[in-house]
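The structure appears below as structure tokens.
Left out: one protein chain. Kept in place: all the others.
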Amino acid sequence: MAKRTWTLLNVAEDQFVEKLELTSKDVDGVPEGLSIIKRRLYGGMRDGVDVIEVDNGAFRFVVVPTRGMGLWRATLGEVQLGWQAPVKGGPIHPSLVRLEAADGLGWMDGFDELLARCGLESNGSPVFNEAGVLRYPLHGKIQNIPAHQVEVSIDDSGEITISGVVDESRLFCGTVDDAELFGKKLRLTTSYTTKPGEPGVRIVDTVSNLSAVRGEFQMIYHINVGTPLVNAGSKLVAPVAKVAPRFLVEAEAIPTWDTYPAPAVGGHSACLYHDLLADASGRTHVLLHNAEATQGVSIFLNKNQLPCFTQWKNVQAVEDGYVTGLEPGTNFPNERPFEAKQGRVVTLQGGESRTFEFAIEAHADAKSIAAAKKDVLKLQAGREPEVLHEPNPEWSIT
Amino acid sequence: MAKRTWTLLNVAEDQFVEKLELTSKDVDGVPEGLSIIKRRLYGGMRDGVDVIEVDNGAFRFVVVPTRGMGLWRATLGEVQLGWQAPVKGGPIHPSLVRLEAADGLGWMDGFDELLARCGLESNGSPVFNEAGVLRYPLHGKIQNIPAHQVEVSIDDSGEITISGVVDESRLFCGTVDDAELFGKKLRLTTSYTTKPGEPGVRIVDTVSNLSAVRGEFQMIYHINVGTPLVNAGSKLVAPVAKVAPRFLVEAEAIPTWDTYPAPAVGGHSACLYHDLLADASGRTHVLLHNAEATQGVSIFLNKNQLPCFTQWKNVQAVEDGYVTGLEPGTNFPNERPFEAKQGRVVTLQGGESRTFEFAIEAHADAKSIAAAKKDVLKLQAGREPEVLHEPNPEWSIT
Partner (left out) sequence: MAKRTWTLLNVAEDQFVEKLELTSKDVDGVPEGLSIIKRRLYGGMRDGVDVIEVDNGAFRFVVVPTRGMGLWRATLGEVQLGWQAPVKGGPIHPSLVRLEAADGLGWMDGFDELLARCGLESNGSPVFNEAGVLRYPLHGKIQNIPAHQVEVSIDDSGEITISGVVDESRLFCGTVDDAELFGKKLRLTTSYTTKPGEPGVRIVDTVSNLSAVRGEFQMIYHINVGTPLVNAGSKLVAPVAKVAPRFLVEAEAIPTWDTYPAPAVGGHSACLYHDLLADASGRTHVLLHNAEATQGVSIFLNKNQLPCFTQWKNVQAVEDGYVTGLEPGTNFPNERPFEAKQGRVVTLQGGESRTFEFAIEAHADAKSIAAAKKDVLKLQAGREPEVLHEPNPEWSIT
């Protein structure tokens, strides 16, 4: 099948396209209604941010090369995927995200996306030394590194792919053998693919070790959905083998783990850790839908690639960021040293790489949600989830 | 009265105007000589900074949306308001201001303005933990956050208003009740208004709590004037109930608190804290004029809104930043925890806001200065200022 490709950015080849508008008319034979717009945003905290707005005729989404190829927002008709973050005016330019703030929470300066990648050297809670000096900031750097290579392609069937390359890499040198010093040269190669009329997008990520020596990485896909999809009585439908609170103080969220309350002024945040069920190939599926079961979102993933699943229930007022995070990852968002001890930091030998494939699909009607629910229940296969009311010591620092 | 409005920036509506030039010709019926130029600066540390240059036919000033709607410089004929900062090439882009530097002084990287706002979460001296890890950097973030909404309007009388909105807001989430964690979602809405021929500008700021829960803020208006207006023998004329040095080491500046010496190589800095007198409505007025009483600047403010007044006498060589700061605020520029203990951190309930109104007026002749002086003396009403030669324990950490 023939495919046309447009380079939007290739730093190595000194190529940059500030603005590009492609529609079905630009590619012979593809279906009507496709549109891809690459443009640069100006003003405020988004000044200089490049975005790619894709419309496959039904599903629309915005990819942000300047923010590590993150996925900003998506819509399918009335269904809005994403959330109303307290950070307004995004997507926020990485140069204004003060990652190195001493409290380790600088990442929050730019956090407003539907999909934010957490990694690569580290993710999870900030880590400090005994005196309180920051060692690993919250959720790492990759989401705040601009891509250096970006392409869009359309094949004869009208399938659109946005691909990009983001490097988290710099010199490390030392006088002794130390993988911590040497091996931190990682590359994220990502693609977003969608067909005409498809109600979602498929994502393929490869994390490569550019170094000749051993390196390590972590990856969590921080997928965030808020109001109006999430509302009082909305449900997470997931094939669960075991679920546990991260901390004991979060156990209050356990009895109603799969249900969301209304936004609550001064409400709390809880992280629930899940061991999902999957089929023989590792395929699994989680569904989130509103109370009325008329709007929803599915995440399709492979548990062999992403064994850990975190459900973040952040039940604050809407203006304070009412949102749930559905977060498949190579690990749980604990402090990196704990995850390392539990074997949940990925090792890559020199030149080695690891691939992650998942998909995000919106549901705009009851029928589609019913079908998705049926798929999840088939994975559950009648097994009763093991619901822990205390943290699991293998999953949490207790 | 009819008013025409131009949107210069509205991120939410995806509107940005790189360049706009308005003059009296663009608005029917307004007086001659008005000019408003919005443009972007390029190169050096100012690259990408947007400025709005306003000329009301007499008074000219520059507002900087990219730097939190700060007021960069102003002139009235020969009178220059502002100072010769050791930072050259400003206004400095916030992305090059390393606010998170471990010494807490990163804010200085961008400090070159006539009016810099200090806040909103905190202002004043940097605060560290016991090990020396930064908790609150000097003077907070608001001056280094770009506005996301900016408008200019002109009414039939030729009155010009520049308004902007700046958010210091991001997600906070926690597992327990903690106002420090939740409530830090603050919005500054500011307007600068001037009439044709008016010798100054009137400022109205509103600080709003965007959160549904309780929040706190601090605000100091750091108004800075240097050479040539400030010179040997220049005077601060202020209606003073009480004045005290911040630190004992600064008490050397007390005996001549209202007079400025010539620039001095290797000279020192002193902060003097004032309790100003005001009329029944809270209205008060401070005047700074040169030795010859031919150039000056007045600040009109309301003590009910801004109860604390700091006079910063920085008597260094001109090339090292000879300057005085006239700094009305909700608090004194001490470390935030001390100000909190003294009740000088403002609490806002969810959705609540607080407004500050003040004006800056230039004086270009002896007559205008004499009139201003008369107004201040009327507020003083013959009362003798209480001059403390040691810090006031309610005002300073002693």
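Residue numbering begins at 1 within each chain, and the chains themselves are lettered A and B in the order written.
The rule is short, and it goes like this: a residue touches a chain if its C-beta (ideal position, glycine included) is under 8 Å from a C-beta of that chain, and two chains touch if they have at least 3 such contacts.
Note that the structure is predicted; figures quoted are calculated from it, not measured.
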With respect to the chain omitted from the figure, which of A:5, A:129, A:256 or A:355 is a touching residue?
-> A:129
Using the touch definition up top, pick the residue from B:85, B:204, B:291 or B:340 that touches the left-out chain.
-> B:85
Which listed residue, B:95, B:189, B:295 or B:310, touches the chain dropped from view?
-> B:95
Considering the whole complex rather than only what is displayed, give the residues of subunit B touching the chain that is not shown.
-> 41-48, 85-89, 93, 95-96, 98, 100-103, 106, 108-109, 111, 131-133, 247, 249-250, 265-266, 268-270, 314, 316-321
If the missing chain were put back, which residues of subunit A would it touch?
-> 9, 11-12, 14-16, 18, 48, 50, 66, 94-95, 99-100, 102, 129, 131-135, 145-149, 167, 169-177, 182, 185, 210-213, 350
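FYI, only the chains that are shown with their structure count from here on.
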Between subunit A and subunit B, what's the gap in Å when you average each chain's C-alpha atoms?
-> 41
